[in-house]
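All protein chains but one are shown in place.
Naming follows writing order (A, B and C), and every chain is counted from residue 1.
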Amino acid sequence: MEGGARSGGRGIARPTRFLREESEFEFWRLAAFSDGVFAIAITLLVLALHIPEGVSDLPRVLEDQLPDLFAFALSFAVLARIWLFHHRLFAALKGIDTGLIALNFLYLAFVTLVPFTSEVIGDYGHEKVAVVVYAGNLAALGLAGAAMTIYAFRRDLVRPKIAADLRVDTGLGTWLLPGVFLLSIPIALIDASAAQWSWPVLFIAGAVAVRRVPDRGSG
Amino acid sequence: MEGGARSGGRGIARPTRFLREESEFEFWRLAAFSDGVFAIAITLLVLALHIPEGVSDLPRVLEDQLPDLFAFALSFAVLARIWLFHHRLFAALKGIDTGLIALNFLYLAFVTLVPFTSEVIGDYGHEKVAVVVYAGNLAALGLAGAAMTIYAFRRDLVRPKIAADLRVDTGLGTWLLPGVFLLSIPIALIDASAAQWSWPVLFIAGAVAVRRVPDRGSG
Amino acid sequence: MEGGARSGGRGIARPTRFLREESEFEFWRLAAFSDGVFAIAITLLVLALHIPEGVSDLPRVLEDQLPDLFAFALSFAVLARIWLFHHRLFAALKGIDTGLIALNFLYLAFVTLVPFTSEVIGDYGHEKVAVVVYAGNLAALGLAGAAMTIYAFRRDLVRPKIAADLRVDTGLGTWLLPGVFLLSIPIALIDASAAQWSWPVLFIAGAVAVRRVPDRGSG
Partner (left out) sequence: MEGGARSGGRGIARPTRFLREESEFEFWRLAAFSDGVFAIAITLLVLALHIPEGVSDLPRVLEDQLPDLFAFALSFAVLARIWLFHHRLFAALKGIDTGLIALNFLYLAFVTLVPFTSEVIGDYGHEKVAVVVYAGNLAALGLAGAAMTIYAFRRDLVRPKIAADLRVDTGLGTWLLPGVFLLSIPIALIDASAAQWSWPVLFIAGAVAVRRVPDRGSG
């Protein structure tokens, strides 16, 4: 732990820092707590799949769950990727401060909402508003992740060599996930189905573009 | 681990202590278990948001969820702040004993109730009794937190220097959260909506007051 | 880690042991996994409390939840005590083996059932069968805990000095919790309400009796 003392009479304190080496336990708790939220959110996705008791035509009812299964698979994959991002960002951190904890909570709030918006798109994937709600949730999640990354670099909370090795930076790649989902919102306002097809297309196109442009944001 | 032997024939044993340095694992388990409860409670908040299948006017039904979304955001923010308090308190601890574990369970019981009372206020925010139940839950949670802090100081379970750096003390600030929600209960008995507006107002006024009064409770 | 090699042609291998010192990570995972199950079970208790939307007489509906709140408080307290037992047992362990992992899973299965049986007794506390189901769940949980303790002592998985300090032993105290709930089952068959009153009475009487009889089981 470092700093944290009220700086003179200025009223606003410098955020308390917990460095990985000095305060391993405190550093670790934030990651473990975040993992708890991730694990629960990713497991709650399954609650969108449900068969009532006493159904007469089970095969047909199971078939009706296919869009929900698709939404489950999509949201599971997105949350897995998001977790991977979080894992890499924290691997690159040398410490945390109150600001980062606050941004991490904002980030987790959008993680927590995914089981809800995922159920909405599973049940109403053909409706524009459902696609907008889902894409909005994931875009906000991506933006909160980008904010966390930028904050960590600005506040000197990053171990530069490890960040470079893990390609944790504030370059174009940071904006890929939020960009894809933000772009899909106007598409959804025209056609719900087109917006859902746009996600893999935009994602692959974006990934190719990111690879071609040299990263300069992490410098 | 320290003590724990039955003290002579007195019948009541001195509570067993697990010191952070000697019993890192046992110390850590309590924080990890608490984080598990926090993570689940904060993620269960999303279950208050629910769209039934087969709705015809989805945009309107989503709009009806706005008070639930507001309750979600409020409870998420409160639990995040509560977690931050718990994180700082445990960072300042040099050990735990059976009494602190018991108080921590009391504290977690009120954390666990938040998804329920939060759903009540999301659905019935205009009713006095709903606001009283919610404010009562959070006031009890705040009081249990204050009790835990005072207990830790009295039983010499605190590392004074780190507590001072993190501003973990038994001063006025400890009573801010329970005070705000306790004060809002009589307001709720007059007007449900006024009580909800009183939370941010009281909270900001209280935070300013706490800052002006020098902390003497931690000495 | 120790042993684990197939012992000659005997077919049945000696259970693989993970010692706390050598395999800290593997030892830790079992406790952390158990804590996860505990944390989720204790938090799911709140799902027994539920207010449907669109209720007209909210104060009365909230009042109807009081038996559920009582069941919540009781089950929360029991699970907290059970966790404390688990915390102490693991603090006293010097290692785990496959047999202990299996018994721990049996134990966790009964932990996992508590939110279900607790909901049953919350909704049907006046019915004999509900009390029998609940008491049976907790008796089985207590017996699984006792089996785990005895197994750990027999297999030399315990650090004797720490166990003595923490009063982890196989004496009378081990049988207090399962004994109380087992004894209440015949009482429940006569009167559901009497069985519920017998729990605190038997528990306090048993705790006094355990204190008076010197522990000889741990020797």
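Operating definition for what follows: a residue touches a chain if its C-beta (ideal position, glycine included) is under 8 Å from a C-beta of that chain, and two chains touch if they have at least 3 such contacts.
Everything numeric in this text was worked out from a predicted model, so none of it was measured.
Undergrad: Which candidate, A:L49, A:A102 or A:A147, sits in contact with the chain we can't see?
TA: From the options A:L49, A:A102 or A:A147, the contact with the absent chain belongs to A:L49.
Undergrad: Any idea which of C:L79, C:L93 or C:A130 touches the chain not displayed?
TA: C:A130
Undergrad: Which one, A:F70, A:W83, A:W175 or A:F203, makes contact with the chain that was left out?
TA: Only one listed residue reaches the unshown chain, and that is A:W83.
Undergrad: Contact with the hidden chain only, please: which chain C residues?
TA: Residues in contact with the chain left out: 1, 3-6, 11, 16, 18, 23, 25-26, 29-30, 32-33, 36-37, 39-41, 44, 98, 101-102, 105, 108-109, 112-113, 115-116, 119-120, 123-124, 127, 129-130, 133.
Undergrad: For review purposes, identify every residue of chain A that touches the missing chain, sorted by number.
TA: Residues 20, 28, 31-32, 35-36, 38-40, 42-47, 49-51, 53, 55, 58-59, 62, 72-73, 76-77, 80, 83-84, 87, 90-91, 162, 165-167, 211 of chain A touch the chain absent from view.
Here is the rule we use: only the chains that are shown with their structure count from here on.
Undergrad: Can you give the rotation angle that fits chain A onto its twin chain C by Cα atoms, in degrees and rounded to the nearest 5?
TA: My answer is 180 degrees for the C-alpha fit.
Undergrad: Averaging over Cα atoms per chain, report the distance between chain A and chain C in Å.
TA: Comparing mean C-alpha positions, chain C is 37 Å from chain A.
Undergrad: Among the residues of chain C, which are close enough to touch at least two other chains?
TA: Residues of chain C never touch two or more of the other chains.
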